[in-house]
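Every protein chain except one is present and positioned as in the full complex.
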Amino acid sequence: MRGSLRVLAIGLSLAFVAAACSSNSSGGASESPGQQGGTYSFYNGEPNHLIPQNDYESAGTQAFQGLWTRLVDFDPTTYKPVPAQADSITQSSDGLTYDITIKSGWTFHDGTPVTAQSYVDAWNYAAYGPNGYILNFFFDKIEGYDALNPSSGTPKTKELSGLKVNGTNEFTVTLTHPFSQFEYTLGFDAFDPLPKAFFDDPKAFDEQPIGDGPYMMDGKWQHDQTINLQRYPDYAGTPGFADKVELRIYQGDAAWLDFQAGNLDITLVGSDHLNEARKSYSDTLSEEPGATLLYLNLPLYQPQYQNKDVRQALSLAIDRQAVMNAILVAETPADDFMPPPVTGYRQGACQYCQFNVDLAKQKLQEGGGFNGTLTLNFYADDTTLEQAMEAVANQWHDNLGITTKLNAIPQNTYFSGSGPIYTKKMTGPWWDGWTEDYPSIQDFLEPIYGANGGYNTSGYLNKTFDQTLDTANQQSLEASIPTYQQADDMILEDMPAIPWGYLGFNTVHDDNVTNVVKVPGLDELDLSKVQVVGASGASASAS
Amino acid sequence: MSKRYLIRRLLLVVPVLLGTILIVFALVFLTPGDPVNRLAGNKPLAPSTYNEIRTRYHLDQPFVVQYFYYLDGLAHGDLGATFTGRDVTDILKERFPVTLKLTLGAFAIEVVLGLLLAVVAAVKRRTLLDSAILVFTPVIVLGFVLQYVFGVKLHWLPVAGIRDGPSSYILPSLTLGLGLAASLGRLARSNVLDNMAGEHIRAAIARGLPRRRVVGRHVLKNSLVPIVTILGLDFAYLMGGAVITETIFNLPGLGYSLITGIKTQNGPLVVGLVTLSAIIFVFTNLFVDLLCARIDPRISYE
Partner (left out) sequence: MSDDLLPPPDTEVKPHSMTEALALPTGAKQLTLWGDVWRKLKRDKRFYVAAFLIAIFVLMAIAPFLFLTKDPNACPISDSTLPMSKQHWFGTDILGCDYYSRVIYGARTSLEVGLIVSSLSIVIALSFGAAAGYFGGWVDTVISRWADIWFSIPTILGALLVLTLFNGGGPVLVSLVIVMFAWPDMTRLVRSTVISGKSRGYVRAARTMGSRGRRILRRHVLPNGIAPVLVFAAYVVGSSVGAEAGLTFLGVGLRLPTISWGLQLAVADTRFPEDAYLMFWPSLFLCLLIGAFILLGESLRDAMDPKLFGGDG
């Protein structure tokens, strides 16, 4: 959106970004030649940093998708983790230790080898509090994290006690508690390796990062203009097709206009232009479910929202589809507390997410009605979102007779750790979103509704729920999923929040390129799969 | 125009600039919200990370302390850094040429077109051209229209960005320049007409001096003072970074940078940008005054 930095794509009413990960094709399988060569351009935002441990936003992670190969990717159907740069990951019987062996013979873009030490050094650096790295908290499950992040004073050590290098290509990770989803998290860029060059000069590295992925930097990062990549000739995995990739940086509507003018090859399509894209670019438009759940969070600490029936009524009274048809075109109505491309998602699980005015009225009555004015909060600076909020408020008014009011809060306050959301001072529902860090059901349950969840801003407290999560965390990866689903059932009944919708990951492209595909489980374009039409090399057949 | 006056003007620049910096700093500081937490989206930052970044940028200090840290840096030529670690000076150095090119482009259009309109309208008074100068289209509208017609539909010119070299600046310069040309044209026309109606001019024409020469040499010259003043103001305004135009056309200039800085509450960046604008403005003003004094010796500032 015009002016908003943290946007997944232009026109999307989304400001909640993180990334999950994946890399290119599941390693090892050989691809048919396809077309090698050529240059293509793709829309991107301006990242905060180009160091994987220091940028959380999609602008950064999309770049990392090309510059690095992550430890694991995600299976296209089950979304379970599959080794990528890792060769094997074995969990100990007590569930606390993971033995990770990486593929040998891989090199960074500067020719130095990728070793277990590269991983351990990188993780220690990010976990070390005084470095102030944004993804520091990703390491909080590893033994030794607290020593590196004391509440006061300087840490006495710079290394996590839970990390041990066992050879050139092998290292072990010991956690403080068993965590069945740990392997999922390894697909996140926080766990990418770093070459020695990084430690010599982190600032210079930020301008021209050196990864181990299919693409390397072609010159320095040109702030607010472009990040240019070129194929890394010595890549040990499946090479990318195109010779060069331009990640062009845009703000506002300019990317869409540039695409229409034929200057930009691939772009993301948000709510604002999806209707047009469906009409005029239907042959290249790809709409896929994305990894974000948008929802209306509720202040359970306020008396009006403490009755379960009232909450259910509020959810039943909104015609999500109508608002999406008119305004938030890139979204689909939610039917669970997590989006489809996540292990554990069940279609139609949320019975109170259906639009049913009569039932809503009934529930509201059973719950004792709603007193006073309902203030609907959302972050400012997103015109499309504001329109949508107006529509929702109108629906509550028209369908349930509730007096409503809108409140646009400036983003700095909205997302602030000392703002009303985090300090539990909200007076009404607020627009919220959660983009996964990794495609696991646990990621959508524990952080938001768990008693110790880092993002439990609604105040939800349910001991049985927490116990179920705990049990699941200790089980094996396979066994844990149904257990998590049991926990999901609890909140599907309790409705501590109102699931709204899923944000689509939609792309369009021109005739210059083909094979424009999304990374499974993550909201990223697979940069190495895109083929440039008419490039030198064997003629087209998509792999 | 005495040296004493010049020195006095230069000396007065300092308190004015300090005052401007203080006000802008205060405005940014007072804005509620937390710039640091934004770095992680809506996921919570680890407390250690949060504290570390805050301490690094003195955000845990009271306002006055932060202000003095800033002034201290300024005295050493250091304009501070953004919260992602980039030097403000580097950012300004990157953005400055873009805005400069846009300014020069728009300025050229303004001067040439504006003066042309003015003279033509003045000479052919009361014709349609007279009123045509008064067409006013806000920058927002003009920007979109030009971008759509010439960029998207006709493909003659780039739609956004500065990738295509000089041609990237054509549409944005037109967007800004046309409006400014129109207002300059109006102002200049009034002045020109004004001067032409002066007795001394009519006397000269009555005496037989060729009309065109009179208009060209003398009338224009007399009108120069207010025209130069306005051009100076417009130049300074343009150098402040035409925010809307840069946003519409995705030009990574000073104005675009400012919007980003304000929205992310990047104090040092915002203060740096506005200070730069203010400096340019003050010195342009001074220059214009000096120039006017040279053109019209009757002007005295004492």
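Chains: A and B, in written order; residue numbering restarts at 1 for each.
Criterion: a contact is a pair of C-beta atoms (placed from the backbone, for glycine too) under 8 Å apart; a residue touches a chain by one contact, two chains touch by 3 or more.
Owing to the predicted nature of the structure, the values given are computational and were not obtained by experimental measurement.
Remark: the omitted chain is touched by one listed residue; of B:Ala118, B:Leu146, B:Ala160 or B:Ala278 this is B:Ala278. Across the entire complex, the residue among B:Tyr5, B:Tyr67, B:Phe144 or B:Phe287 in touch with the chain not shown is B:Phe144. Note that of B:Val16, B:Ala108 or B:Leu154, the residue touching the chain absent from this view is B:Val16. The missing chain, though absent from the display, is touched by one residue of A:Asp75, A:Glu170, A:Glu276 or A:Asp309; that residue is A:Glu276. Chain B residues in contact with the hidden partner, per the touch definition given at the top, are 12, 15-17, 19-20, 23-24, 27-28, 30-32, 131, 134-141, 144, 148, 152, 186-187, 190-191, 193-195, 197-198, 200-201, 204, 214, 217-218, 221-223, 225-227, 229-230, 233, 236-237, 240-241, 243-244, 247, 255, 258-259, 262-263, 270, 273-274, 277-278, 281-282, 285, 289, 292, 296, 298-301. On the side of chain A, the interface with the absent chain consists of residues 2-3, 11, 252-253, 257, 260, 272-273, 275-276, 319, 322-323, 325-327, 380-381, 383-384, 386-387, 390-391, 394-395, 406, 408-410, using the contact rule stated above.
Assume only the chains that are shown with their structure count from here on.
Residues 2-6, 15-18, 48-49, 56-57, 129-134, 136-137, 140, 148-151, 203, 206, 223-226, 248, 250-252, 254-255, 257-258, 260-263, 381, 410-419, 422, 432-435, 437, 454-455 of chain A are the ones that touch chain B when the two sit in their complex.
Listed in rising order, the residues of chain B touching chain A in the complex are 31-35, 37-50, 52-53, 56, 84-86, 91, 94, 147-148, 151-152, 155, 158-163, 247-250, 252, 256, 259-260, 263-265.
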